[in-house]
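Here the structure is laid out as structure tokens; the discussion comes afterwards.
Left out: one protein chain. Kept in place: all the others.
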Amino acid sequence: MIYEVTIAGKSYRVELQRSARGWQCKLDGRELPVDVTAAQSGVLSLLLNGRSYEVKQEIAGTDTNIVVGNERFAVSLRDPRSFRSRRSAGGGDQGVKKINAPMPGKIVRLLAAEGSAVQAGQSVIVIEAMKMQNELKAPKTGVVKKIIVAEGAAVDAGQTLAEVE
Amino acid sequence: MIYEVTIAGKSYRVELQRSARGWQCKLDGRELPVDVTAAQSGVLSLLLNGRSYEVKQEIAGTDTNIVVGNERFAVSLRDPRSFRSRRSAGGGDQGVKKINAPMPGKIVRLLAAEGSAVQAGQSVIVIEAMKMQNELKAPKTGVVKKIIVAEGAAVDAGQTLAEVE
Amino acid sequence: MFKKVLIANRGEIAVRVIRACREMGIASVAVFSEVDRAALHVSKADEAYPIGPAAARESYLNIAKILDVARKSGAEAVHPGYGFLSENAQFARACADAGIKFIGPPASAMELMGSKTRARTAMQAAGVPMVPGSARGLTVAEAEALAGKIGFPVMIKAAAGGGGKGMRLVRNAAELKPAFETAQSEALRAFNDDEVYLEKLIENPRHIEIQVLGDEHGNVVYLGERECSVQRRHQKVIEEAPSAIVDEEMRRKMGGVAVQAAKSAGYTNAGTVEFLVDTARNFYFLEMNTRLQVEHPVTELVTGLDLVHLQLRIAAGEKLPFKQEDVRLRGHAIECRIYAEDPENNFFPSPGKITRLMRPSGPGVREDSGVYEGWTVPLDYDPMLSKLVAYAPDRAAAIARMRRALDEYFIGGIKSNLPLFRRILEHPDFAAARIDTGFLDRLLSAQPEISASGNGLSDIAAIAAALFAATAPQKNGQSGARPEPARHEELSAWKRVARAEGLRNE
Partner (left out) sequence: MFKKVLIANRGEIAVRVIRACREMGIASVAVFSEVDRAALHVSKADEAYPIGPAAARESYLNIAKILDVARKSGAEAVHPGYGFLSENAQFARACADAGIKFIGPPASAMELMGSKTRARTAMQAAGVPMVPGSARGLTVAEAEALAGKIGFPVMIKAAAGGGGKGMRLVRNAAELKPAFETAQSEALRAFNDDEVYLEKLIENPRHIEIQVLGDEHGNVVYLGERECSVQRRHQKVIEEAPSAIVDEEMRRKMGGVAVQAAKSAGYTNAGTVEFLVDTARNFYFLEMNTRLQVEHPVTELVTGLDLVHLQLRIAAGEKLPFKQEDVRLRGHAIECRIYAEDPENNFFPSPGKITRLMRPSGPGVREDSGVYEGWTVPLDYDPMLSKLVAYAPDRAAAIARMRRALDEYFIGGIKSNLPLFRRILEHPDFAAARIDTGFLDRLLSAQPEISASGNGLSDIAAIAAALFAATAPQKNGQSGARPEPARHEELSAWKRVARAEGLRNE
């Protein structure tokens, strides 16, 4: 099996082959004598040249992290069966930038009206979840093009709430 | 579904029915307003008349125990899909009593020969596992009818090693 | 001693109190909202009763329902934990009227200290040093006037408040009005009371608090201090005992003032007097919390006492089993508050299912947790999952031990603030105890180190990512690199809850 793994912009080509003696592994073409044991589900024990690595896989919401010892790596992976890319929810490259709900919650207050001018970082929407209010700020200086939610509305994680142009 | 559960010789008839509001439960014909939640696999949270019970299922080797709070019950269960009875490994009612290996291990020494007379409780076989030697004793006073294993042999849990008549 | 006690709370503190009851041979009664049927405190208690919908106001804040359960179950006393009804004097009175012992101070003391404004007045009278500000609730106009007089920056605080809720920092006149209103509405939501007041901000203060304990026979002692300066938005994140800047003499002085404050308020049971300490080590009365604190474990570890056991014994009428001179501090303890929130994304709450939970243990590690693997964290309540505490002979060893414990800790399925603690504990200022209430905000505004360090670990991560993907089908859903189903499942779960939330608030 061949996988393309991207970590912090750098991409790695990982070739895996199951053999009688466990996994054969090539990283970017170079053979690595890695000894793999699946200790618990979601946890791997890797031995490579005598060094021991406890590796855990973290899947939360839209992100996948690989935790090696106490270091955490955000990974995206392309494999024969599935494809996923990781892009921050606030993405989009045109003049229009979206304000998305970072978690499920409830819209408490709208601090800016459609058409009003806002400074980058100015609070536009107040959202509440788990009894904490958080102010969502304008991603850029511009004009509030659209407000898509009303006060009191329940929203899901990732839902677009407003657009700034 | 109807199950027959036996605990310490007493047998219970349990009728279960899945309803929209969870499980309907009858014990020996009498309706019990039990509220069931599967907290984790192998663990149930039961509420019955306000009392809270954390119940765990223990399957080890040939036994199934149900642990309620800190009390442990050996259960045997007859249900539509499977049947199992629980009888102690040393069982058998005739004049012949078996000496079975209570765990996998290795036969270190035979202390009695076939045909020799033994007192109840007299050591007949020394078995070793996890670096501890344990002496298996004669279940009754009589004559060693058969020795089925040799010194040095590896044996499985439950395997019959000798018979005393 | 009581035969049966009701715990009017949820989460780790409910479990903490249930454990104490179990250890003292007291039957425990839990209460739970609709979303908490599978919560840990329900299965750990001897009895458990539903008290309504998820919304706290309809369940954990519902005095009538809770007292009804107490009566029906025959509980002789109620332990309120922290938050919820713990500082609600009306609840304390209602318990008394129902002939049920409220495990805490008298309602009168709660009312006095519960209103920060009245507390200020009383403490001023008792000669306790105070921060300049208003001694009563204000209107926006009054606030603007007073702020102009004492000068910015100022703090706006809910009179009934606590835990940073309904609290806002205001750096200039323009910010005041919106902050004032947000504080009011937050206060109204959280405490059913929108009274807010204003205080001068002490720059770079430390937050140091004194644990006091009083029985109902006039004895009050202090159990040393807790250093709680590591805060984010006035929420404590890390607490420790003792404080690196408090020596024997300062401890005696602060302790004396705290005991004085408690006695002047007719205080009994466990309480905490919070102080702001400026850079010259002057301390100012901040507030008194009339309940058990979240961070009480660090005091337990350095004193060797069990505060919840003592709360129960005091409430049952026993005398304090020791005197002030018997209290000795030994070693150093640090607590990390583990929250379901994403430190890489503004600390937004991250509810959802805990698919994997690997807990630290071993020497000097204590965990007070309210969750378990497989449980779904609801988004209706405070997102604290657990408290991790490390104890060692000295502060440096305690920090090292906490770092070791954090390395062992893993929470899968939801985001947590575990990575934050590593950053804090590795910071040279924290190691040197150069901390104040602004320390964490400064740390957070600084650029975090890029995680793809050149130490070759990223190679391991890449290989592991591929291995997880390759082994996914042979394992259960959580372990494989198959985010789509998992994610969908979570989202739809959230959707349901979110809808419920929406309905609830229509």
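The chains carry the letters A, B and C, assigned in the order they are written, with residues numbered from 1 in each.
By definition in this document, contacts are C-beta pairs under 8 Å (C-beta built on N, C-alpha and C of every residue); 3 or more make two chains touch, one makes a residue touch a chain.
Please read these numbers as outputs of a predicted model, since none were measured by experiment.
**Student:** Thinking of the complex as a whole, which visible chains are touched by the chain that is not shown?
**Tutor:** A, B, C
**Student:** Pick out which of C:368, C:382, C:436 or C:459 touches the chain that's been left out of the picture.
**Tutor:** Of the candidates C:368, C:382, C:436 or C:459, C:368 is in touch with the missing chain.
**Student:** Can you work out which residue in C:15, C:170 or C:354 touches the chain that's missing from view?
**Tutor:** That would be C:15, which touches the missing chain.
**Student:** Just the residue numbers, please: which parts of chain C touch the chain that's not shown?
**Tutor:** 15-16, 19-20, 22-25, 44, 297, 300, 304-306, 308-309, 328, 330-331, 359, 361-369, 392-393, 397, 400-401, 403-404, 407-408, 476
**Student:** Touching residues of chain A against the unshown chain: what are they?
**Tutor:** Within chain A, the residues touching the omitted chain are 35, 37, 39-41, 43, 45, 47, 50-52, 54.
**Student:** Since one chain isn't shown, list which residues of chain B touch it in the complete complex.
**Tutor:** 1, 3, 5, 7-10, 12, 14, 16, 23, 25, 27, 32, 34, 36, 38, 40-44, 46, 48, 53, 55-64, 66-75, 77, 79, 81-82, 84, 102-106, 108-109, 111, 123, 126, 128-134, 152-158
Basically, only the chains that are shown with their structure count from here on.
**Student:** With centres defined as the mean C-alpha position, give me the chain B-chain C separation in Å.
**Tutor:** Whole-Å distance between the two chain centres: 47.
**Student:** So how far apart, in whole Å, are chain A and chain C when each is placed at the average of its C-alpha atoms?
**Tutor:** Taking the average C-alpha coordinate of chain A and of chain C, the gap between them is 29 Å.
**Student:** Touching two or more other chains, which residues of chain A qualify?
**Tutor:** In chain A, no residue touches at least two other chains, as defined above.
**Student:** Residues touching two or more other chains, restricted to chain C: which are they?
**Tutor:** Not one residue in chain C touches at least two other chains.
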